[in-house]
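This is the structure, below, for whatever I ask next.
The complex is shown incomplete by one protein chain, all other protein chains being positioned as in the whole.
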Amino acid sequence: MSGIGTGYDLSTTTYSPDGKVFQVDYACKAVDNGGLALGIKCSDGVVLGVEKLLPFKMLVPGSNRRIAPVDRHAGMAGAGLAPDARQIMSRARSECANYKSFYGDKIPSKILADRMANYLHMFTLYWSVRPFGAAVLLAVRDPATGKYELYLLEPSGECQRYHGMAIGKGRQAAKNEVEKLKLGEMSCLEAVKEAARIIVTTHDEKDKDYECELAWICDDSGGEFKKVPKDIADEAIAAAKRALEDDDAMDAD
Amino acid sequence: MIPTRVSHNPIIGPGVVPFGVDPAYDAQYKLNQAPRSHVASHGQGKPFTVEPGPHQRTQYPYVTGTTVLGCKYKDGVMIACDTLCCYGSTKRYKSVERIKKVNSSTIISFTGELSDFHYIVSLLEELDTTDYCEDDGSELAPWEIHSYLCRVMYNRRNKFDPLWNSLVVAGVKHGRTFLGTVGMIGQHYEDSHLAAGFGNHMARPLFREKHTDDMSEEDARKLMEDCLRACLMRDKTMMNKFQIAKVTAGGLEISEPFQVPMNWGYEKFKDPTKHAVGAW
Partner (left out) sequence: MPHDGSGPTTRANWSPYDNNGGTVLAVAGEDYVVCAADTRMSTGYNILTRDYKKIDQMSDKCVLASAGFMADAVTLKKTLKARCTTYEFQNDKPMGCVSFAQMLSNTLYYRRFFPYYTFNIVAGLDAEGKGAVFTYDAVGSYERTNYSCQGSGQGLIMPVLDNQLKTVSPLVLPAQSSATPLSESEAVDLVKDCFATAGERDIYTGDTVEIWIINKDGVRKEYQELKLD
């Protein structure tokens, strides 16, 4: 029993002497190593973006999406192990459908976030399961108030509401960039550009190809969570890449 | 972890759950089937279940809608029905929207039990949300919705627990105009005009006489109103407050309620027995 966890990391039902559940820490590491995911809440909605790393050139563009709606008024962006993130999204869809069939109305943002947090937390309590190696950003339009909200759900079961957040590789730089934005005055249309810029600039050259995925839920999208329309997204990404090239050129001078 | 069951599940299938797929459901079903004592089991009762009494199935409809008519025309398809739902012979709910939009290219309407129709609509909404979550812009086509509903209706009759409706599905997609119906035991067909319920007797002969697939919208609407009037004159559970919905390649539109002009003053209505020797 020697090594990193010295036997305290074999199960979530064992604490380490200093009170940690190593399995959860490892799960968070899996998240930190995955591609960047960021969320920006602005005056009229929420924008989610991910830097989807492409390990293989032959991958079909637009496949293996990391951002997806879970109901008409809610969507998620995953960071970390993609299959784990997909499982979380699938559960979120069930929660939404279930709430709708029971109460006949769309699930409120807080309840969805709570239930998903509980779900994730369950996987930190029993020896027979492992925590999810994924964290998700949740963007919702609360059906009662019509307000847009952004949550982060972590493998530990932690759930917090944010104005802006970034997870995964390069999150620190991305968070700094998000903090500089004037979120309260910014529209989603502007935020899409910022999100693209942050993803493009924080992208690590060492990683090979990547795809920038953008989705939003805002007044422009009719209060429904969906992909940012192709023309807007393409333009934002192209502008971000141009800006980056200009910067590089200036640096080289 | 408690498994979450939604009424529509892609693995389990539409509307019903066969045994052996979902142990939690099997247990619940067995419990519902088991004869229960009429003594309330305090503390042991399951939440949200009606306690004593065995499981009962629908024996007859309670609140019902009558005739729905549908026909194709040059640019698409239209369906029509009144806005009334009856409790037995009581005209109980007079402003029911009996035509529902399913997605951007499909509408459905019903005859028979209102609550069963609500259930069917909730199934379709769930299905549509599942589609939406794919976020690829694709939706089920009208004929796919129809096929799905055929399986739902048929599976429920197999459980001897039918959904007490005839449904009419109409839509246009990929340049194909669709008009189909399905009944409470799963019998179904497509046609260029159709009627569910009493309209089968009253309206279809008119359709057969006058309908063509390439008629203009005005002609189709006129014919539809004639058919509605014919039904209205003979069907006591029908009301002079109608809606017509149309689907074309350009989209769908459900009209505001309207009336058809009626005339009960025909000469031969005045002394009906005079012209029917032997009647009383």
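Remarks
Each chain gets a letter, A and B, in the order it is written, and its residues are counted from 1.
Throughout what follows, contacts are C-beta pairs under 8 Å (C-beta built on N, C-alpha and C of every residue); 3 or more make two chains touch, one makes a residue touch a chain.
All values reported here derive from a predicted model rather than from experimental measurement.
Taking the complete complex into account, the chain left out of view touches B.
Remark: the omitted chain is touched by one listed residue; of B:Tyr73, B:Phe117, B:Tyr132 or B:Tyr154 this is B:Tyr154. Looking at B:Thr130, B:Asn200, B:Asn240 or B:Ser255, the residue that reaches the missing chain in the full complex is B:Asn200. Considering the complete assembly, chain B touches the hidden chain via residues 54, 57, 59-60, 150, 154, 157-158, 160, 162, 184-191, 194, 200-201, 204.
One rule holds in what follows: only the chains that are shown with their structure count from here on.
Averaged C-alpha coordinates put the centre of chain A at 41 Å from the centre of chain B. Contact residues of chain A toward chain B in the complex are 65, 68-72, 91, 93-98, 100-101, 122, 215, 224, 226-227. Of all residues in chain B, only 1, 4-8, 122, 125-126, 129-130, 132-135 touch chain A in the complex they form.
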